[in-house]
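A single protein chain has been omitted; all remaining protein chains appear in their positions.
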Amino acid sequence: MPKDEAGVLSEIKRNYILKKLKEGRRGDGRSPDSFREISITTNYVPRSAGSAYVKLGRTKVVAGIKIESGEPFPDTPNQGVLTTNVELLPMAFPTFEAGPPNEGSIEIARVVDRGIRESKMIDLEALVIEPAKKVWIVFADIDVIDFDGNLIDACTLAVASALRTAVVPGSTEGGKDFALPVRNLPVSVTMVKIGDEIVADPDLEEEQLSTARITVTTTADEHIRAMQKGDTGYFTLDEIRKAIKLSSDIGRQIREKYFK
Amino acid sequence: MPKDEAGVLSEIKRNYILKKLKEGRRGDGRSPDSFREISITTNYVPRSAGSAYVKLGRTKVVAGIKIESGEPFPDTPNQGVLTTNVELLPMAFPTFEAGPPNEGSIEIARVVDRGIRESKMIDLEALVIEPAKKVWIVFADIDVIDFDGNLIDACTLAVASALRTAVVPGSTEGGKDFALPVRNLPVSVTMVKIGDEIVADPDLEEEQLSTARITVTTTADEHIRAMQKGDTGYFTLDEIRKAIKLSSDIGRQIREKYFK
Amino acid sequence: MPKDEAGVLSEIKRNYILKKLKEGRRGDGRSPDSFREISITTNYVPRSAGSAYVKLGRTKVVAGIKIESGEPFPDTPNQGVLTTNVELLPMAFPTFEAGPPNEGSIEIARVVDRGIRESKMIDLEALVIEPAKKVWIVFADIDVIDFDGNLIDACTLAVASALRTAVVPGSTEGGKDFALPVRNLPVSVTMVKIGDEIVADPDLEEEQLSTARITVTTTADEHIRAMQKGDTGYFTLDEIRKAIKLSSDIGRQIREKYFK
Amino acid sequence: MGTASDIKLIDENGLRIDGRSPTELRPLKIETDVLERADGSAFIEWGGNKILVAVYGPREAYPKHTQDIEKAVVKARYNMSAFSVDERKRPGPDRRSVEISKVISEALSAAVMVEQFPRAQIDVFIEVLQADAGTRIAGLTASSVALAAAGIPMRDMVVGCAAGKVDGKIVLDLGKEEDNFGQADLPMGILAKSGKIVLMQMDGDMSQEEFEQATALIMDATKRIYEIQREALAGKYRALALERSGE
Amino acid sequence: MGTASDIKLIDENGLRIDGRSPTELRPLKIETDVLERADGSAFIEWGGNKILVAVYGPREAYPKHTQDIEKAVVKARYNMSAFSVDERKRPGPDRRSVEISKVISEALSAAVMVEQFPRAQIDVFIEVLQADAGTRIAGLTASSVALAAAGIPMRDMVVGCAAGKVDGKIVLDLGKEEDNFGQADLPMGILAKSGKIVLMQMDGDMSQEEFEQATALIMDATKRIYEIQREALAGKYRALALERSGE
Partner (left out) sequence: MGTASDIKLIDENGLRIDGRSPTELRPLKIETDVLERADGSAFIEWGGNKILVAVYGPREAYPKHTQDIEKAVVKARYNMSAFSVDERKRPGPDRRSVEISKVISEALSAAVMVEQFPRAQIDVFIEVLQADAGTRIAGLTASSVALAAAGIPMRDMVVGCAAGKVDGKIVLDLGKEEDNFGQADLPMGILAKSGKIVLMQMDGDMSQEEFEQATALIMDATKRIYEIQREALAGKYRALALERSGE
């Protein structure tokens, strides 16, 4: 993850944040297990098949869905196709550069994709037009437009919200348009380790202080659907247990609050 | 546009050219509204479908046409396809580099293409083999081999000349070979602004002194078919009116002299 | 070819090797016309269609064959397709870099390919599934994993060995699996010129001392099937005659010893 | 320009397919400071276009050989998001967006006081979230606002506006169907106060007389668009003033 | 995770499709110093996986802007050879291999004493010659051995190991069919002595209880794999010792 504009967090800020954390408080006053404010605007790009503009604190992303007919993968002839792509737009941060996805944006896209896919959010089997020949291809594209940490969760929220409102253009294939069949709702929760503390939904400053990152994506049944550890630090098994528990709890709250 | 080999025009040369211009004369003795000598050799690459070698002063380009069968664009199922590409070969100038087209050559190709396309020079509707399935694809490729300014006009001249002699290989699709159906003849005229003067067909030195560039492409009916303003300077509306008039006049002369 | 880690061979080593060569001996004790020890392990990657792990002295390469159905080239509708690719893996040498093939690996792949192709080792006409529509495509891929000179010969040995054991997966196209039809065996012999001496199978040190390289690929009939001169030095016609003779002799020995 | 079609684009009352008169602009709205990281930003909705612009700079031009010792380099990057158009667009620049980025960069360079920032680079990132006709002039109009919002000194605002020819008639600000099935399009970039032209492209078929009509429409609309730009920025300064008085 | 299927992956005796018990690893063999040029190398055969790892470094990080003034950068490059999988793989990195390279790099960084080599780079090249399930953990396990063989100081060995869910049951070290048709896969990278977790990914469907079972299996297997790593290296040192005594 990129450093802030000065390249490194000042020693003073750093000590301040670490000290507060020991007292159970974060730089911006949050408790370790709380998310920043979430705002979700669906249908933000009305001409796409589905879309959502998500703000997670000062991190902002726009997800847009396009659904087109095409060939299935040879090994899954009876399923539609989902592809997820994340663009870290240069407008989002001073050091982001235009160009093909780098390892950072690829990792984000793949973790988001795994959460959606493994939760079986989309009923891919309902997206077959002609078995082995023609299926619906769901393109989930995410533009990151403002960056202040925790892109994985912002992107998962945006894609999930966009998919829930998406419409399959069945009329282009001689049928009727229909709502994209979605069922489970994956919620990803990303946490980082700063010193010995685990905090959820890190902002950029916290990401820069952290040694290890973990994302746990769960569904309403509180099963784990995807996990990803990142960064060069480590977690103990107990820390991971704690992270899973936290994800499960926060996931429940987010579902409750934003996806009734 | 590239600088000359020394990187910048010497002050002395610069002042000389500016002074002469105020007297209504250009560095090489031309009047502001006159083109350099044009030489057009068609059928220069006899094995292509059509070709032309054009010299515009010391600028030299070779255009070659290839015509192959292929699929139409989905939104124009009843039309052939035209694609235009310009290669600024490294042989043409000391600082040109091999590699994919840069923004300079892309702009040139797109302006040339618009002139050909919007003048409806080629009857694309006559290039359908099987509607929505198979049409003739016209590839217009231009090699820039020697560079001394005003590539847009040199390339337009070369492509237009090559297309006028081009043959569609109908025999490869079970028919007969036939002359590419062409009708209108677009002529592009590029002008630059040096100080307050507008001069047509700038050479490299003049391009380096200019602050703004404008290309106006017209057909025999003296209608405008394509325009493109370039560079970081500006034109007043009156200057543009003057440029359009100039293009119209020069276009008539060029048509008269070279395309009888 | 890359320099050794210090970038250049030390003067002392260089003089030692040159002096020994004048006495008809090489740095490692070999005679000018002898190869290093060859070891060939076929079926090294059992899940590929055919494979071989070849050591030529300390140079090590792995060739793997994949055979898939696909379209023939338009100009050879009644033949299967062979494609050869060499990867100079960054693991093989300190200065090798990851990335698309450079001119070095392209030259190696093309010379290896020509030897296989021109010897008519593979009966490409027997690889047609449906004329003009569907043929077998033979992918020969070579991983260079340890580099100590003479990659062309190591790669040719590996590909030829792998092809001899390869199986066409006919069952995937409704037929039966069958052994890839091979007949002739090309053997390439690469020689370099150091001072006025010609030595066969150069190791890396010798490649760094040499001024010119020549590869001659022959078949059992002692006909020449492919040749390639490399590097910025020259050969006299007599030296090339000598090289052809040497290749012919060594080819016979290698065939005798390793391909009975 | 567009393909021929039977669609009637102007009705018997002289009204256009979306109900506008020939001299009417589509609805247009500009907001500033919509992003936190950028030095300046703007969001424009113009007809169905939704375009976000972020400005970074002046900052040291990089790589070094791109530096101009006499002035700042203004580098616009026009990009369409994958979901902005009917058929999903593959990410990354294509020839069209490269050309548009070039002409927008040149147009903005004419307005910014580039000579104040030698060796610097000013980046203008234009992201088309939803594309209707006229994205380049909408992007240009918003870019100018974003530059001002970033506090970058400019000699004048750049206004983007287009006119075109539809069913043989010259009209202002083509909509999507008009763009698809019309006969000419003339996008321009104009310095608001001086009326100087810093961007101009044209394709289609226009007589010299029609060109006069088209530019008259554009020049007139420029004033209206400039007002909207000013208001967007005034909103910003009002907000700032409130913030201060609230302290 | 995999697609649904009728294939029975665990039989009535609780045995798996390849005859293993739920807690059994596939056959695993590691060899060191299989390459001459590399500073350290290892070859691992784990089930049907055949993976070669070469280590170069520490050497000056290049290009310069990638240097970290405080520590060495560990850069793993996971690559599948064109012939390693059923369908021929186009050479060059794809998104999957980019992600795997990243998580392996991060896992190894946690083990290597990177602070001893500021500004340096340690390259770990992982070439999958034949792929069965579990290439990333096999590659990670071999990388750790190759780093040790290169004499690079490490605070601990990294062991890669996976568990998964098959026919509703948690089992160790998924094979290919289990990976294709199972319900979850949990690859982990563990520091052998401290038990710290430096790599973890999961996909599929696992309850929190099942996660506990899976990690228990992995933690237990870690010890066995670590033994094999040590033996491979002991072989190296034995060989070295013999060489010396033979002088």
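Per-chain residue numbering starts at 1, and chain names A, B, C, D and E are given in the order in which the chains are listed.
In this text, a contact is a pair of C-beta atoms (placed from the backbone, for glycine too) under 8 Å apart; a residue touches a chain by one contact, two chains touch by 3 or more.
None of the values given here were measured: they were computed from a predicted structure.
In the whole complex the chain that is left out makes contact with B, C. Contact with the chain that does not appear here is found for just one residue of C:109, C:122, C:138 or C:254, C:109.
Residue-wise, the contact with the chain that is not shown comes from B:45, picked out of B:18, B:45, B:126 or B:220. Looking at B:94, B:131 or B:175, the residue that reaches the missing chain in the full complex is B:94. Residue positions on chain C in contact with the hidden chain: 75-76, 79, 101, 103, 106-107, 109-110, 114, 117-118, 214, 221-237, 240, 244-245, 248, in rising order. The chain not shown here touches chain B at positions 44-48, 51, 58, 60, 62, 64-66, 68, 85, 87, 89-94, 98, 100, 139, 141, 143, 145-148.
Here is the rule we use: only the chains that are shown with their structure count from here on.
Hopping across touching chains, the smallest step count from chain A to chain D is 1.
Compare each chain's C-alpha centroid with the centroid of every protein C-alpha atom shown, and the nearest one belongs to A.
Rounded to a multiple of 5, the Cα-based rotation taking chain A onto chain B is 120 degrees. The distance from the centre of chain B to the centre of chain C, with each centre set as the mean of the Cα atoms, comes to 49 Å. Remark: chain D and chain E have CA centroids separated by 52 Å (rounded to whole angstrom).
All chain pairs in contact, by the document's touch criterion: A-D, A-E, B-D, C-E.
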